[in-house]
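Removed: one protein chain of the complex. Kept in place: all other protein chains.
Just so it is clear, A, B and C label the chains in written order, and each chain counts residues from 1 on its own.
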Amino acid sequence: MKIENKFPGKDISAEDLKTKFPLVAKQNPNHKSCFDIAGVTFGGEQIPIFAGPNMVESRELIIDIAHNVKKAGGHFLRGGAFKPLTFPYRSDNYTETRERGIEWLIEARDKTGLPIITEVMEEKYIPLIAESADILQIGSRNMQNYPFLTACAKTGRPIMLKRHYGASLRDWLGAAEYILVEGNQKVILCERGVSTAHTHRSTSRFLLDLQAVPAAQEMTHLPIVVDPSHATFWRPWVTPMALAGIAAGADGMMLEVHPDPPNAAVDPLQAIDYAEFSKLIGKMNSIAKVLGRRI
Amino acid sequence: MKIENKFPGKDISAEDLKTKFPLVAKQNPNHKSCFDIAGVTFGGEQIPIFAGPNMVESRELIIDIAHNVKKAGGHFLRGGAFKPLTFPYRSDNYTETRERGIEWLIEARDKTGLPIITEVMEEKYIPLIAESADILQIGSRNMQNYPFLTACAKTGRPIMLKRHYGASLRDWLGAAEYILVEGNQKVILCERGVSTAHTHRSTSRFLLDLQAVPAAQEMTHLPIVVDPSHATFWRPWVTPMALAGIAAGADGMMLEVHPDPPNAAVDPLQAIDYAEFSKLIGKMNSIAKVLGRRI
Amino acid sequence: MKIENKFPGKDISAEDLKTKFPLVAKQNPNHKSCFDIAGVTFGGEQIPIFAGPNMVESRELIIDIAHNVKKAGGHFLRGGAFKPLTFPYRSDNYTETRERGIEWLIEARDKTGLPIITEVMEEKYIPLIAESADILQIGSRNMQNYPFLTACAKTGRPIMLKRHYGASLRDWLGAAEYILVEGNQKVILCERGVSTAHTHRSTSRFLLDLQAVPAAQEMTHLPIVVDPSHATFWRPWVTPMALAGIAAGADGMMLEVHPDPPNAAVDPLQAIDYAEFSKLIGKMNSIAKVLGRRI
Partner (left out) sequence: MKIENKFPGKDISAEDLKTKFPLVAKQNPNHKSCFDIAGVTFGGEQIPIFAGPNMVESRELIIDIAHNVKKAGGHFLRGGAFKPLTFPYRSDNYTETRERGIEWLIEARDKTGLPIITEVMEEKYIPLIAESADILQIGSRNMQNYPFLTACAKTGRPIMLKRHYGASLRDWLGAAEYILVEGNQKVILCERGVSTAHTHRSTSRFLLDLQAVPAAQEMTHLPIVVDPSHATFWRPWVTPMALAGIAAGADGMMLEVHPDPPNAAVDPLQAIDYAEFSKLIGKMNSIAKVLGRRI
């Protein structure tokens, strides 16, 4: 009985690293990208923190959150103005704020100095987001939308590429190669939970894959951010998994922060409030120091 | 200790059926969509067969395959002219034939009378594919590209929506609702394998989820097609899993067929040849009869 | 960057087939075990059907079921007298009937001529079950209890080895090798669902892995039985998945049958009644014929 191994399967092969994602692949064990976005260094000693609400619900809200993220020591303000939904219908409190939301984000940046990251969901909004945001966030559901990746890459703006919850490391790094091949080198990877049999709560859908942090860092020089809010979908697990992400070696952390989480317009089960965020930053910083890094 | 169940998790709830995908949801146990595409009825007694190569490699090849698919009793010619790849680089034998490929598909249809289905990968090609193909195929990687789903839906052309290999039934039906809400009712779902721990061969990446056939049919009135070629990625398993798909109640079957599978430009491990296809059609028909259906 | 492949991982290698399970491995493509148990041939043209209740609830019940299984054309009566439970507490209607249950199974066999299969759960009951039952069933939870496998094997009695829902094909065949190495060659494998992210209903825990049928048949000469009742945990899916199992090439089928499924003591969501069982046997037989086999 012959068991063929010639064709690549689930995992990354040495051949993949050389021919399929030569730009994404590490060239040597110490090869690690280090670049600056809006004055914040990625891939260096500092571990940037992205924080903000799931949705940019209102001008007041996002400005208030920006001040509190800044005060607590966060580096980027995150918030969705355009939101993909599993279903085409939106409840009243789930209305996208779209162009207005982007304006409010910009105003929040102006008021606080915090650079902003927001999701770009479709090609026609790429110019708007590219000129407004400091980082274009490509969501899980668009991770394998290759023409879209190329279009985003061509703006030359920094990009955060979230992993699809069903994507292998090979799929994810292959998608990143689509961006790098356009000459865009400021690419940040973001792990946000994968589909498995084991999510532990009936309200949760994902499992945070922290093993992906050292695994990705073994294969690629790109920085890896962790998003425990979307992964766990459960507030009490956000702090432990955020701390675990830092300890695992994450190069950044993305967190949902809201002044009144149970009344957040979207995903009220997962956001943390200002007080918890502030405490968490302190703890993340202490853990980062153990690894010779800092928040 | 309270365990909350208020927010929807991994599975479909009765609430989802009513408010999140009212158009996709079955209205009663006997509710099943039945519609005609290019003279072939979906959702009825007949089980349409889609067959052809992974890639439309050349004019001669696709015409030869079309004649053989027709002769064996297939109903639709499938073939990719535009192909998404996990990596941005293509080997020499993996060059897309693009617009020429579409022309060759049309010529093959003209010569054989077989209607054609082909993947549409990006928005700018929607008009070309919509006017050329009888069914627009939306690939797994675009399943959650909602603006793209909407744009395809608006052409009014029939659509096959492949399930992403990491998508739940809930994600998949939610994506279909995006198409139906545009007034496009000729939507075919296609199961093509999911990511799990258990693929049994190091060269395989997916597990064909046949439990999704009765599960989807319990929730929705839309026809469900099964694609065992991409799911198994392994020729010897294609025939048993195709037969199993028919027996599970599939409303259609999609198969990769090539005159010389080991030398196919793409995915040479999974295509079956004309002789095997012809025999398989006969067996599928016999099994279909057991269920009161036919190929 | 080096990616090592020297140590075996998730899947079966050619080396495994030669050195790790030489007795389980196929020696050539046509190598298939064929043996007789209680007058029923396994691995041949006929596809034996195992049917009966989850639990041997009472003498009357099991005798009634035996008559009906026999009448419908089943070959083995199944029923649990000893039952493993996820939790140590049993509700009133979940009481094991233990030694009495075994006596009732024997009486049912005497009255109908149907040979019996029942689960053996712990070492101290091996002698009792070995002298009473025609086949010892080893449940999923004991699949990797190697000393127990050895002890069961040493009885010389035929054994059905159910796959653990988290076990790979490699784990499963390795467990079977533990039985064969004791000189016991009448080993039947049984697939009964695996843990994945995709079970489609909140009440279900498993996905029936029919891809395991051709996969196992590619690696081993042992017969493969499919159990769609435990896998789907949902009555409406049992018939389609049983038919799919036969079409996929299963060498046997195990089904939960109960005169009044909604009032079954255990797992009332999954059993089918006599009428459905009888109809299902007819359809399975028709599908088997398509493959040159029969029930």
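Note that in this section contacts are C-beta pairs under 8 Å (C-beta built on N, C-alpha and C of every residue); 3 or more make two chains touch, one makes a residue touch a chain.
What you see is a predicted model; the values in this text were computed from it and never measured.
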Absent-chain contact - pick from C:Y178, C:W237 or C:Y274: C:Y178
Omitted-chain contact residue, chosen from C:G44, C:G73 or C:G166: C:G166
Identified contact with the non-displayed chain, of C:K20, C:R59, C:R98 or C:K154: C:K20
Touching residue (missing chain; options A:S168, A:N184 or A:S229): A:S168
On subunit C, residues whose C-beta touches the chain left out of the figure: 3-10, 16, 19-21, 84-89, 121-124, 140-142, 144-148, 164-168, 170-171, 174-175, 177-178, 181, 194-195, 199, 201-205, 269
Touch list for subunit A against the chain that is not drawn: 9-13, 166, 168-169, 194, 196-202, 207-216, 218, 231-232, 236-237, 240-241, 243-249, 283, 286-287, 289-291
Where the unshown chain meets subunit B, residue by residue: 1-3, 5, 11-14, 17, 25-29, 195-198, 202, 218-219
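The criterion applied here is as follows: only the chains that are shown with their structure count from here on.
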CA centroid of subunit B to CA centroid of subunit C, Å: 33
Subunit A-subunit C separation of Cα centroids, rounded to whole Å: 45
Multi-chain contact sites of subunit A, meaning residues that touch two or more partners: 3, 5, 10, 195, 202
